[in-house]
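All protein chains but one are shown in place.
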Amino acid sequence: MAIEDMAFLIPVLPALAFVITFFLGKKLPNGGAIIPIIAIFTSFIISLMITLNLLQNPGQIISQSYSWFAILNVGILIDPLAAVMLSMVSFVSLLIHIYAVGYMSHDKAQPRYFAETALFTTAMLGVALSDNILQFFICWELVGLCSYLLIGFWFEKPSAASAAKKAFLTTRVGDVMFLAGIILLFADIFRIFNGSIPEGIYVLRFDEIFTHIPEIAALNTQIFGFEVSHLTIITLLFFGGAVGKSGQFPLHVWLPDAMEGPTTVSALIHAATMVTAGVYLVARTFPMFIAAPHSLIVVTYFGAFTALFAATMGLVMNDIKRVLAFSTISQLGYMVLGLGMGAVIGITAVGDSMFHLINHAFFKALLFLCAGSVIHAVGTQDIRQMGGVRKVMPITFVTMLIASLALAGFGIPGTSIGVSGFFSKDPIIEAAYLFGESTENWLPYLFSIVAALLTSIYIFRLIFMTFTGKPRTNYQGHESPFVMTIPLMILGVLALVFGALTKTGFGRFLEETFTNNFVNLDIHALSEIGKYHLVSHGAGNEPLMILWMPVIVAIAGLLISYLIYGMRVIDMSSIVSRKNPVYKLLYNRYYQNAIFTQFLAVKVVYEGLALAGRAIDRGFDWMVYLIGHIFTEASRGLRILQTGVVQNYATSVVTGVSLLIILVKLILEVF
Amino acid sequence: MIPLFYYLALSAIVFSIGLFGFMTQRNGIRMLMCVELMLNAANINLVAFSSYNGDLTGQVFALFSISLAAAEAAIGFAILMSIYRVRDMINLDKINVLRW
Partner (left out) sequence: MLNKHFTIMQVLTGVYNFFRPRIAGMVVSILFLAIVLISIGFTNWNVVDQIPQDPMDQSNIQGIGMLIFTDFVIPFEILSIVLLATLMGAIYMAKGDGT
C-alpha cells in the first residue's frame, strides 16, 4: 500500500480516538489514554514516513483533492512544509499524551481530558495538511474551540473559566480578520475569473491562489486616499488571524492566562498545536506575503516588538508557568520576525522560521513538561517558594537545564556545536542584521538582540530560583514516575541535538515547498511585485562580531542571572520593590489588563456599544409592544364570543353551516 | 312502498330534535341522550340508503356505529358518574375547572 493512500489517516485516527475516548473512556484504565496514544503514534509514523520519503524524492508531494460542493473542495496537501509540521505536531503531541498519563493520574475527568487533547491534535493536524484555505480555516476554528475547552478544563475554578473565555474571545478577534481575508480573496479570484469558474478548478486551493497572485496584486482599492493593493489587505488580514492565534503584540493577552489549564495543556498549546498555527498560516501563504507590498515589513515590526515586549515581562513573573508563557510569546515573536525577514532573504525566511518553530516546539514542550513535573512534585507554581529542587528531582533538573540552554541559544558559530535553539534563532537575528544593512533600519535587529539578552536572563533566573539554593518552603518533593520522565528525556535529547543534525538540510528541504513543487513559483518575480529587494548572499557572511553577538548576549544573560539570583551579589530587594517604577510597570504587565479591561471592555464595549445597543433595543421593544398592544385591544371585544361552553360552539357551527348552505343555494339558483 | 324521502325526513327531524336538545340542555345526561339521538338519525340514513341502493354495506356500518355509540355512552356515563361523585351535580356549564 502506497504511503499516499494512508495520508488521510493522519487526522482521521486521532479524530476516531476522540470519539472512542469520549464515549468509552470511563470504562478503560487511565481514562482510555491508550487509545489517543496509539492513534497519534500511528499518525506520527505515517507523517515520519512521508517526511523521509519527501527527503529522498522531493517531487513526491501528496496532493489529493475531492469536490466538496460547487467550487470548493476538501483535500490533503503534504509538501515539505506540511510534512515537517505534521511530524512535529504528532511527535510532540504523542510525548505530551504519554506524559499526561502520569500527570493527570489523579484527575477524575481523565476521559474528557484525553478526548479533548485528541481532538486538539486532530484539529492541528488538519490545519497542517489542508490544501485549501477554507478547510484550513475550519480546522483553525476547531483549534480555537479545543483551546477553549482545555484552558477551561477545570471549569469549576472561576479563574479557569474566565481564562478560557478570554482566550476564545481574543483569538476570535483575529479569526474574524482571517475570515474577512478569505472572503476578500474569494471575491477577488471570482472577479479574476469573471464569475465563470471552469469545471475542475477549486478557487480556494493554495495552488490556485498562488497562481493568481499577480492578478490579485494588480487589483487596487482606495483607503484613506492611499492606493492599496488587495493583496496587501488580504495578507494583512491573514496576519491579523496569525496575530490572534500566535499571541502577537496586541492580542497576546490570552496566552499568559491560558496557564489556568493543566500544565500538559499549556505544553500542547504553547509548543505543538495552537500558537504555531498562526506562524504556519503565514508560512503557508508566504508567496502571497512576499508579493504584497509593505506586508512583510508590518510582520517584521510586529514580530520584533513582541519578542522584546514579552521578554521584558518574563523577567519579573513569579509564576513558573507564566514565565514560560511570556517566553513563548517572545519566541513566537522571533518566528514572526523570521518570516518578516522574507523581505530581505526571500524564501529562506520560511526555512529559518519553521526551523525555529520546530526547535521551539521541542524545547518549549520540554520546559513546560519539566515545569509540570516540578509543580506536580512541589505543589505550588510560585518560584519564590521553591529552591533546591535539583536535589530531589535530578532528571527534571538536567532536562530543564538543557531546555533552557536551547532557549537561550548557546553554541559556537561556524561549527556544528550548539543546542537546537542556537541554530534556529541565530539565522533569524542575522537576517535581522541583513535587513538593517539593506534598508538602513536597525530597529528589528536591536529589538531581537536585546530580547535575546533578556531571554537568557529570565530563563536562568527561573533555573536558579527553582533548582539551586536552599528550599524556601517545606515541600515534599519526589522525582516523577517514569511515564513522565521518559518523554522529558526524549525531548531533552532532541532539544540538544536536533538543531545540529538538521541545520543545513532543513532550510533547503523547506525551500523546495514553493519553488519546484506542487506549484512552480518564481520567488524573485513575486518579490518584485511586492517591491522587496532581496539580498543575494545568504546568511553567514556577516562580520564575525555579528555572528558571535547572540552567543555573547546569551552568556551575558547567564552571568547577570547568576550574579543576581545564584550568588546574590546584588540585593534583589532594592530592585524588586513596589517603589521601583520599572519593576512596577513590568510586574503589572504594562497595565495592559487595566487598558484592555477597564478601558476597552468597560468604556468602549460596555458603555459605548452596549448602551447604544440598549437604546436601539428600547426602540424595537417599543415597536413590538405597540403592535402587540393593538392586537390585544382589538381582540378584547372578540373574547366575549369565546365562552368555552361546547353548546354555544355547537350552535354557532350549526348556524354557520345553515347559512352557508343557504348562501350556496342562492348563488347556484341566481347565477 | 314508502319513498326514500320519508326516511330521510324522519332522520332530519330526529337529528334536529337531538340538536335542539344538545344546544339547550344543561344536564349532562340529557345532553348525552341528545347526542345519541343525532347518532341514530345518522343510522337511519345509513340503513335507508343501504336498502334503497341494494347494497348491504351501509347496514354493516350502521351496526358498527351502534356499537361505537354504546361505547361512547358507556364512557360518557362513567365520566358523569365520577363528576357527580365529586361535585354532587351534573350540570355541565357549572363544570368549568378546566376552562382557561
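Read from first to last, the chains carry the letters A and B; within each, the first residue is number 1.
Definition applied: a contact is a pair of C-beta atoms (placed from the backbone, for glycine too) under 8 Å apart; a residue touches a chain by one contact, two chains touch by 3 or more.
The model shown is predicted, which means the values in this text are computed figures rather than measured ones.
> Just checking the interface: what residues of chain A touch the absent partner chain?
For chain A, the residues touching the absent chain are 651, 654-655, 657-658, 661-662.
> Since one chain isn't shown, list which residues of chain B touch it in the complete complex.
Within chain B, the residues that touch the unshown chain are 1, 4-5, 8-9, 12-13, 15-17, 19-20, 23-24, 51-54, 56-57, 59-60, 63-64, 67-68, 70-72, 74-75, 77-79, 81-82, 85.
Keep this in mind: only the chains that are shown with their structure count from here on.
> Quick one: chain A and chain B, Cα centre-to-centre, how many Å?
From the centre of chain A to the centre of chain B is 77 Å.
> In their complex, what parts of chain A are in touch with chain B?
Residues 644-647, 650-651, 654 of chain A touch chain B in their complex.
> Once bound in the complex, which stretches of chain B touch chain A?
The contact residues of chain B facing chain A are 19, 22-25, 31, 92-93, 96, 99-100.
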